[in-house]
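For this view, one protein chain was removed and the others were kept in their places.
This part shows subunit A:
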Amino acid sequence: MTPKFRLLYLSIIFLIPVFLFSQIKSNNDVIIKKIQKKAAEYKSEINFTKSQSFYKKKDWDSTLIYSMKQLSSNTNKEIADYCHFFRGIAFKEKDLYKESKKELLLISNQFDFFTSVQIHLGTISFQLSEFRTAIRYYEKALQSPLIKNQYYSFAKTQEGIGSSYIFLKEYNKAEDCLMKNLQINEKAKNKAGLYNAYNILANLYYVQGKNAKAIHYFEKAYLLSKDINENYIKNLAAFNMAVFEENRSNFKQALGYRKEAEQWNDSLNNQNKIWAVADFEKKFAVAQKQKQIKVLEVENELKNNQRNWLFFSAMSLLALLTAGIYLYAQKVKNAKIILLQKNKLDELNTTKDQLFSIVSHDLRSSVNALKTSNTKLSATLESKNYEELNQLIIQNSGIANGAYSLLDNLLHWAMLQTKQLYFHKESVHLYSIVQQMEYNYKPLLLDKSIEFENLVSKNSFIFVDLDSLKIILRNLLDNAIKFSNENGKISFTTATTKNSFWDLVIKDTGIGMTQNTINELLNDSELLSKKNNSEIIGTGLGFQLCKQMIQKNNGILAIESEINKGTTITLSFPKTAQNG
């Protein structure tokens, strides 16, 4: 009989969750309505509201979290009770019976569903195989005045007590309770309840060995199971019948029931399989989608990378191009500057060369003439020919004067070229300056018996740099004397042709010059022209210097000449400071 017993136990244990489940279901409507009311009452408690809504949805994990949050900040006793209730139920649903029991025990006896709590506690104790404790809780529930009106809870409580007694082997008490359960369920015509009642009773009698009564209830349960649309109930009922018939050695009937049980079991499995397949398909689809997403992500990243790379390479190319253009422009600029500098240097070099040629030719010959003249002088001194001595001294001083003025011109010209010459314009009395010039050339004029006339107006003031004016006049007078024959005449006169200018006219009765020579003199590029007659014709440096000085003083130069008649040079200088 041992195997039979084991089977029986199995079937009872298998059955218990079912009745617990249905109990909760029946009570749920009432409880949820009440909870909704409470939620409306405690709207401000967000965590409570949330936990109750999750409780309704049977999302047990979320219920646990929010009820815990609510409890940690809670002061209201009623809310605390509800939260403990939620947690107890949630733990129980997750088969954590010990935790569930702890939570439910924390609920105060003023709680609205205290009876329900007791029933739950009973069920939990039953699950934990603490049958005595289970009975104690159930009986406490029975003491509640309300339970009589709630046939469902009442029936289930009786069922629980009965089941507990079976396990405690107190069969009489068990039969008593189970009969009550049967009566209630018959009254209520609840098929599932009735089936459970039949089944437990059958098991009770079966355990006691009262086979006749047992078969009666097993058959009833079996017949009822046909009307219940639950495969596992049908399977169980058939299976129970099969075991029973086996024990009675009715193997043929037993086999029939077994087959039926197998059939229900298969359909149950099938259903599970379909669910599993669907689940698997779903998972597969999700995985597929996930894969697609990943592929897309990778593609996107690739695209991004590509775009970034393009952008950066374009940027760097642009930068390179700009730098290149900049460098090129810089180079061109530098080249230009270098070219300019080269031209300037060439010009300066030419100037320097010319300077050297003058120094080497004229100055050298002058000093050389002085040297030979000096030798002659000492020889004459020995012969004590005083007449000739005086002649030689005059000649020497003439050469020295010539060399000095050449040197002076050179110096001024060099300074003018290097822009070192000090230039300070002021009002200058022309008559006095001409007079001063004449003073210096008196010996020379006397020597050549040249008549000199200073007919400059005594009221002529011009605005020039005094020193450069002296250089100009000295050179022009020098030339005039040089190109005049003996007993010639040199005159300085003034005229005002233009309002703001004084014209200084220098007239001599010298050898004159051709228009060609004049043009050459006036030509800027012809800085120093070599002359054929080097004896009396100088380097041209003096005249070039004059030209540049006149220009610097804002003056104008004009030359008129006739061969063997004389030359007239007209200089025009501003009377007063000019604008700009």
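By our rule, a residue touches a chain if its C-beta (ideal position, glycine included) is under 8 Å from a C-beta of that chain, and two chains touch if they have at least 3 such contacts; residues count from 1.
Keep this in mind: contacts and distances are computed from a predicted model.
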Record-based protein name (UniProt) of the chain missing from this complex, from "ATP synthase subunit a", "DNA-binding response regulator", "Peptide/nickel transport system permease protein" or "Septum site-determining protein MinD": "DNA-binding response regulator"
Residue, one of A:110, A:143, A:249 or A:420, that touches the chain absent here: A:420
Candidate in contact with the missing chain, chosen from A:432, A:449, A:514 or A:551: A:432
Given A:352, A:458 or A:565, the one touching the chain that is not displayed: A:458
Residue of A:53, A:396, A:440 or A:554 touching the missing chain in the full complex: A:440
On subunit A, residues whose C-beta touches the chain left out of the figure: 412, 415, 420-422, 424, 427, 429, 431-433, 435-436, 439-440, 458-459, 461, 467, 470
